[in-house]
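Removed from the display is one protein chain of the complex; every other protein chain stays in position.
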Amino acid sequence: MINMNRELPGLSMKNPVMPASGCFGFGQEYARFYDLNKLGAITVKAVTAEERAGNPVPRVAETESGMLNAIGLQNPGLEHVLQHELPWLEQYDIPVIVNVAGNTMEDYIYVSETVSRVKNVSALELNISCPNVKVGGIQFGSDPAIAAELTKKVKAVSQVPVYVKLSPNVTDIVEMAKAVEEAGADGLSMINTLLGMKIDINTGKPVIANRTGGLSGPAIKPVAVRMIYQVSQAVDIPIIGMGGIHTADDILEFLMAGASAVAIGTANFVNPFACPELISSLETRMAELGIDDVESIVGRSWKTCSSVSLSSR
Amino acid sequence: MINMNRELPGLSMKNPVMPASGCFGFGQEYARFYDLNKLGAITVKAVTAEERAGNPVPRVAETESGMLNAIGLQNPGLEHVLQHELPWLEQYDIPVIVNVAGNTMEDYIYVSETVSRVKNVSALELNISCPNVKVGGIQFGSDPAIAAELTKKVKAVSQVPVYVKLSPNVTDIVEMAKAVEEAGADGLSMINTLLGMKIDINTGKPVIANRTGGLSGPAIKPVAVRMIYQVSQAVDIPIIGMGGIHTADDILEFLMAGASAVAIGTANFVNPFACPELISSLETRMAELGIDDVESIVGRSWKTCSSVSLSSR
Amino acid sequence: MIVEQLRITGQEEIAPRIYRMTLKGDSVQTMTEPGQFVHVKVSDGIDPLLRRPISICDVSQDKQELTIIYRAEGRGTRLLAAKKTDDTLDVLGPLGQGFPLDSLQKGSTALLVGGGVGIPPLYYLAKKLVKRGVNVRTILGFRQSEDIFLEKEFRELGDIVVTTEDGSKGVHGFVTDAMNQADKSYDSFFTCGPVPMLRAVKAAAASDGFISLEERMGCGVGACLACVCEASDASSQEGKKYRKICSDGPVFRAGEVVI
Partner (left out) sequence: MIVEQLRITGQEEIAPRIYRMTLKGDSVQTMTEPGQFVHVKVSDGIDPLLRRPISICDVSQDKQELTIIYRAEGRGTRLLAAKKTDDTLDVLGPLGQGFPLDSLQKGSTALLVGGGVGIPPLYYLAKKLVKRGVNVRTILGFRQSEDIFLEKEFRELGDIVVTTEDGSKGVHGFVTDAMNQADKSYDSFFTCGPVPMLRAVKAAAASDGFISLEERMGCGVGACLACVCEASDASSQEGKKYRKICSDGPVFRAGEVVI
């Protein structure tokens, strides 16, 4: 029997796979494809205090093995999420992680406090790393002191564990991770998108109306793996790893890099059944490789071999 | 007639295309495929004061639309380059850019001064951004004050224009660019590789012996375009753009982002004829799009339309 | 809503760079609503990464066959054009909300106005309308005479006017020139094509109608918010201030969204 269970702060998961924030709405769309109870957990779209219209279109552009997006945190606002989206998720027996965003510390604190009191919310994910909003967000994600201060304040009001979602667009990701760990973060999510751009050579203008966008998909996977490898050795809190995962082998790579669980973003767009298919193929691959417990391979790439049982091929 | 000529500090180029440092040795290998006089210029492998053995193998790994490398600045050392490599290039009538690396400021200054006196050297490219050396290098590339100091010192001794090659692994690329511009840099090269990693799930260990490596290839193109777009608007010195260029349309994208010329790295490995083929297809594409002068589209994505003549399709 | 490997039963270039592809499979039986689209994966791997939205142009339930017509434009559609009979194609769909048929009674008249690759979804619509006993009049706009496609097929279903921008065939000018010249007694219009055309058609129209929009998409199923458009003032009062083109559309009542 392969043990796929994961226990992370606030999250009792039957497998290590969840959709990534912003790539799965509030679950309703993909619930038409499969039973969401198959998921390890669900991370919903970023929630802000007020309703957000987001950026003008076009909001996405395709790049080699990746895509750019600049949705701009469009969301129906806290009230609507409390009244419609979260209650709808009550029918499922999976941990719900709410991604929280804002322009000011007060925004984050207000949304975090409120959302964390909702009974089916298992954890918060502080989105301090969205590259697509003009005010706030971006500064929180690149200044360790500010990120730490925000984390501390949110921790003080949150009823549930707090994960901080890190931006890869920094010189020193380890410094950021340590700062938020010290400030009390229960876990980390990484990575958010890399800031990128695509220009339409026929018009000479950026394809995305917002000009720059966040790069996701397989293209960024090596950067994500590297950052998780570095950070997981420097902190003691668990990491939810993401960035370009498209196959079960990718999941294993992220776990071995040091992630305790993984999130799937862009892959959902390529294949709406991505999450459940990855969960089942992960189990198959683990069997093939003789791995009987997800836990046993977390950080395998840097842990000394003796502590790990991995049969060679 | 399409005007492909480019005039950059120290570089009179008959077209905007040159191979990128480290991807073309000192030219001898690709000279067996075609006449190097077809190139706009040539950038040679990083030169250090002493001979360098580089990193253990494996040194490369393939990733989605990209590759990781950790060559570790292996090179035969300044003496050998002066006696064998640069003289060999004298037979060609193209500008030669020498990529300079080191562990200390003194290293850089010594190599720069010496190399800049060689008669067929047209410019230096200060590699302050190689992610694959343990000492030096990396700090120079992520601290604006140190980068500026290095630039100033090298400028003081160099007989030829100095380009500074920027690392993308920083929070604020514009700050770096402005710092080296102010310190006297004649131009910028960007981007170097993104720091990444790949883990072999069969062994649980990083594929690359050095563990992390530099990500190049189409995967990083959106990051390069974004950084060039940002930096070209903030500085007045020209940019040699690179990072994932594989097609003539990619070259146009880099020029429109704000690069004054481009360099081709990884694409040479995929197709040894990449550079000459790109040069000729660039001319074809410009004709198709009604662009008659490379200069006219540099920075097209952010310049006001009136200053640019680009026939719509 | 499913993802299925449909089998390609035919592929033909019907005008320069315009291809008609027929596909067979079980999911075709759910493709009953004209104006819906399918989200197509053009390669096995991750290059290109995203699916391509293509309208349902025709469906034969007898043959379990779906027809799409597309222009080989960028990388994805060029790869699509390189596929051969008996290859399979990963198709997600049908997606979105199509043209409502019940707004029109038997004996009423519908004006269909299409431009370029906006024309294909109107064909399935025309067939469905004719079946309901609705009179279908069609105006199709092209750049030049070589580009014309589906003319014969639409002619079998009712009156048709073709316009070309260079005047090389039919009415010289745009579809709106033909709209202005022609009989204005129709009960509803249905249009699909480039946004400037949609705007002009809406302005020139003598009735209410429905427009089909395009936008760059991520998921295609309403989850990523890549493809939104603004709801018009009137309709935003009824609820959300935006519409998702992939799941609330691509077809909207002409007054429902800002174009």
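In order of appearance the chains are A, B and C, and numbering begins at 1 in each one.
In the analysis below, a residue touches a chain if its C-beta (ideal position, glycine included) is under 8 Å from a C-beta of that chain, and two chains touch if they have at least 3 such contacts.
Since this is a predicted model, take the numbers as computed values, not measurements.
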Contacting the left-out chain in the complete assembly, out of A:Ser65, A:Ser116 or A:Ser167: A:Ser65
Residue of B:Met18, B:Met67 or B:Ile239 touching the missing chain in the full complex: B:Met67
Those residues of subunit C which, in the complete complex, touch the missing chain: 45-47
Contact set of subunit B toward the excluded chain (per top definition): 22-25, 29-30, 32-33, 45, 51, 53-54, 57-67, 69, 71, 74, 76, 207, 217-218, 246, 266, 268-273
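We adopt the following convention: only the chains that are shown with their structure count from here on.
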Chain whose Cα centroid lies nearest the overall Cα centroid: A
Whole-Å separation of chain centres (CA-atom averages), subunit A against subunit B: 33
Centre distance in Å when subunit A and subunit C are each reduced to the mean of their C-alpha atoms: 36
Whole-Å gap between the CA centroids of subunit B and subunit C: 46
Set of subunit A residues in contact with two or more other chains: 63-66, 217-218
Per-residue multi-chain contacts in subunit C, two or more chains: 46-47
